[in-house]
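Have a look at the structure that comes next, please.
Heads up, this is only part of the complex; the chains shown haven't been moved.
Labels A and B are assigned to the chains in the order they are written; within every chain, residues are numbered from 1.
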């Protein structure tokens, strides 16, 4: 009924690889945003792949659409799955019950990831130094390996301890606390944090005059919720509006130039 | 940002080597690999871009000071989405640096100034992030997942492997395409940006589109509702219900707007915003308002 040491270690290692983003680089996007692969690994390690897949499919459903605009995510699905799948497999929970475990763990995981970004803040000073010295090996060290190490130092022990000793505790905790205030608070925070990444991107785009287009899109989406319009459709509508705006501007300027010339001619 | 226009004409040390399509491919793959490994709150993924461009910069600048300056140029704050933003900007940056290196070497007046390079990067990174996030992470990724989910539900590992492989391949390929296009475009753009209005129009258009997509994301993605309710003479009131009759979507917008104005007033202090928002939301949730 408990996770064996080697099992806890292998799963923790996988999570560390994913969350330090070193496993196939950008390919970790899907590894991190979705619980599927992590669930599969947990299943392989714990010797029940098929059941693990069924559990993680249920977890995936609550994370449909989750990703990280501007660096923020409401929850960390990979971590959620790494804990919830073993809990469910060992505790013999139904897929639906695994979801109750996944949600709070995912929310906590999101903070751990943010902490990684915070720690990397210090690493970047090293990068600056190596750049000054044109030390390419040092740059690779500080840009790739130290951040990876930081990621490992953060996620490996945390996940290992959680899996080795926490599984029964979590299982009990979740059962007795679901629906309580603490869960409500975690959910609210998770739902609101996405705003940071979005605000960051708006700020970074930096064209204040064009913020009405942000608002237009926002309220269009709210107004048309019932029509289930897809994101790609919106992207096309946005492109069209952007094009028409710029076109109108350019054509007006050309028209002004033409009028200007022809009125110059009159004199 | 347009304050300093560095028109120093240094003495040439060695001719820049030609940047080939192989170099672009390599830079793109390096970027793809590094991407969010060095993610940090104050520079975001700038080191990844710098590391991606390193081999190219080495080929271009044979003068140590020039090279140092180039390295530093690409360590300034940078954030974007991996395939659209990363692809396009890896290509454009390579192209701009190449022209600049040539100008430097030939002792010409610099048309590709520090400011121009940074402004091009800053002008596009956010817009392309908005677009790329919604299309790649928000749509394409979840299409693959939706396709594969049933397999998972039947207990098959293919349900996990297929979306992972498919999406990764997709991103590598389109990113590569974008990098090459960016490289080609950049060469022309380099001169265009200085005087012309075409590139200006493209940046404006992309900014509008980027902001537009952030609006879509905000509406779909930020979830803040009030759970406040009270009973007066036996009648139950829910604040959220009342808000919905006035302006649905008000609360999430207030939160996004609040964080945005915090950044405008205080600069890009992400950690603080994160902690502050956590505390505020937590307290409001605890006392039953949210």
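Operating definition for what follows: contacts are C-beta pairs under 8 Å (C-beta built on N, C-alpha and C of every residue); 3 or more make two chains touch, one makes a residue touch a chain.
Values in this document were obtained by computation on a predicted structure and should not be read as measured data.
Although just one copy of each chain is shown, the whole complex contains the chain kinds in the amounts A x3, B x3.
The rule is simple: only the chains that are shown with their structure count from here on.
Taking the mean of the C-alpha atoms as each chain's centre, chain A and chain B sit 14 Å apart.
Across the complex, chain B meets chain A through its residues 32-44, 47-48, 50-51, 54, 58, 64, 67-68, 71-72, 75, 79, 82-83, 86, 122-123, 125-127, 129-131, 133-135, 137-139, 141-142, 145-146, 148-149, 151-157, 159-161, 163-164, 167-168, 171-172, 175, 197, 201, 204-224, 227, 248-249, 252-253, 255-260, 262-264, 268, 270-271, 273-274, 277-278, 281-282, 284-286, 290. Contact residues of chain A toward chain B in the complex are 20-22, 24-31, 33-34, 36-37, 39-40, 43, 49-51, 53-54, 56-57, 60-61, 64-65, 67-72, 74, 114, 116-118, 120-121, 123-124, 127-128, 131-132, 134, 136, 139-140, 142-144, 147-148, 151, 181, 184-185, 187-189, 191-196, 198-207, 210-211, 213-222, 230-232, 234-235, 237-239, 241-243, 245-246, 249-250.
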